[in-house]
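Here the complex is missing one protein chain, while the rest keep their positions.
Which chain is which? They are A and B, in the order written, and residues in each are numbered from 1.
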Amino acid sequence: MIDVLIIGGGIAGIETACSLQDLGYETVIVEKERTIGGHLNNWDTLFPTHRPASEVLEYYTEETRKRALTIYLNTYVTSIIKLDDGTFEVNTSRDVIFHSKTVVIASGYSLFNAERKEEYGYKIYDNVLTSADLEKKLKTLNGEFKTPTDKVPEKIAFIHCVGSRDEKSGNHYCSKLCCVTAVKQAIHMKQICPQADIFCCYMDLRMYGPGFEEMYREAQEKYHIQFIRGRLSEVGENADGTLQLKVEDTLAARPSKIKVDMLVLMVGMESPQSTALFKETCGLQCAPNRFIQPNDHHIGSNKTNIDGLFTAGTSIGPMSIFDTINHAKASAITIKNYLSRN
Amino acid sequence: MRNFGFTTTKSRTIDYEKIDTRLISYILQNEPSFNACLSCGSCTAICSAGNLTSFNIRKLSLQIRLGDIENTKLEIDKCMLCGKCLLECPRGINTRNVIMLIKKGLNIIDKNEI
Partner (left out) sequence: MENYFILPFTLGMITLFVILFIKYGLWIARLSHIDKLRIIQCIFTRRTWDAIVESVMEGLLHRSIFKRNPLLGYMHMSLAFGWFLLIVVGHIEGFLCYGTFANAPWIPIFFQYFVHYQFPGERIMTNLMDFLLLFILSGVLLAYFKRLNSKIFGIKKTTKLKPFDKMAMIALWFIFPLRLFAESATAALYGNGGFLTNSVANLFILIHVTPTMESILWWAYSISLGLFFVGMPFSRYMHILTEVLFIFLRHYGIKLKKQFNSYSRIQVYSCSRCGVCIDVCQMHVANISNNQSVYILKNIRDQNLTDRKLYNCLLCGRCEQVCPVKINLNDLRISQRIRATKEYNSDYAFLQSLPNETPTTGKQPEVIYFAGCMTHMTPGIKKSIVKVLDKANVNYIFMDKEKGACCGRPLMLAGQYEAAKKLIDFNRKKILESGAPVLLVSCPICYKVFRDDYELGQITIKHHSEYFLELVEQGRISLKKSNSSIVYHDPCELGRGCNVYEQPRELLKKTGTLLSAKQEKVMSLCCSGSLGDLSLSMPDRNVIKAETLKVLLQKNPDVLATACPLCKKTFVKGVNIQVKDIAEIVANAME
């Protein structure tokens, strides 16, 4: 019998495992991918410090190695069943059945599929990228930055709230981190393409965290990024591959047309499909935004409606990396209390 | 009234106590979703009528809230009811119904029925 089974080997899962080890518990991590680290593997730099994502990743890789954490890679969970004695049976894709006293869902998030927002032209027009595509591109950047149609960009637009705060995409909630990510990426682009004009089209700018507002100010003052308060409605493609954006500048109360070389869609976070599976197999309660519903919003955010089943990180909603790490640490303490009580 | 040789302009300050609420209340009564607008402007940017004229449905909705009935009368007739804004609205506002309610509401106000 394992003390804690952790679903997901992203930073939430690894941090939970590390903290629990410090508290003296034995854990097993199940990760569906070939490597640990989750989405962090695809990210170039982190806000608000522009620090390389690889630094954080390396730290956790090193911890994993040092602590000799047990991780099953290439394994995904097919069902979680709570047994009558209060323990859990977790079935996986690999014919391994785990029995554990507690389970932590640290399965993270998935990114909104921008193809569902057809009027933005993702996968229809060559020069439309998502924020994740841009990170990948920046991560592997070798030499001068060029658009997918091989042009040094002169105009770039970032579109906030793609698949967030949008009933039509099925996601009514704010994804919280896209605003600051857009500002970070806009600054980054300006740094590597100083000649380019950069626009951010936003509905509301939500700079909620430490250092975020400062970044926004820097983007305005130092990098001359133009912020347009308006939501993109339609994209057209010109013969030369440039894109024609239709946005209302709501502050000027006039429709505007912007011609850009590259369009970056700030895709939001969605609850991964696995959450729906857990909901089905063990009656886990989900919020209207499809993320896991914490048992108590304020004082029990790591707990779920099922005793012994805990959460860490973005499985309960969009979260930044530092919030995720804190949430994972909190999860470890909550689990310790649970295990020592039972 | 005596002519003093000059006219006074209407105050530009919004006096929330003196707003003509007839039209907005009529719309909200029949289409509560109209209240959910977050003024993102995507309706205006995509608007087929806005492509041909100065029609600005987002601005109009603000003006209606402020009770500007005269200007609404001039503007509303430009809408072609094509429904693009309905598809685009991130808050799922029933924009086509709002337009029809504005038209009917203005008609009723003209007849002094509200």
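Please note the rule applied: a contact is a pair of C-beta atoms (placed from the backbone, for glycine too) under 8 Å apart; a residue touches a chain by one contact, two chains touch by 3 or more.
Note that the structure is a prediction, hence the values are computed from the model and not measured.
K.L.:
Among A:E15, A:D44, A:E119 or A:E135, single out the residue that touches the unshown chain.
P.N.:
Of these options, the touching residue for the absent chain is A:E119.
K.L.:
For chain B, which positions touch the chain that isn't shown here?
P.N.:
Listed in rising order, the touching residues are 30-31, 33, 46, 48-49, 51-53, 76-84, 86-88, 92, 94, 96-97, 100, 103-104, 106-107.
K.L.:
Touching the hidden chain in the full complex, which residues of chain A are there? Just list them.
P.N.:
Interface residues of chain A facing the absent chain: 116, 118-119, 121, 124-125, 167-170, 234-237.
By definition in this document, only the chains that are shown with their structure count from here on.
K.L.:
Could you please specify the touching residues of chain B with respect to chain A in the complex?
P.N.:
Contact set of chain B toward chain A: 38-47, 50, 56, 58-59, 87-92.
K.L.:
Mind listing the chain A positions that touch chain B in their complex?
P.N.:
Answer in residue numbers: 119, 161, 165-168, 203-204, 229-234, 246-250, 253-256.
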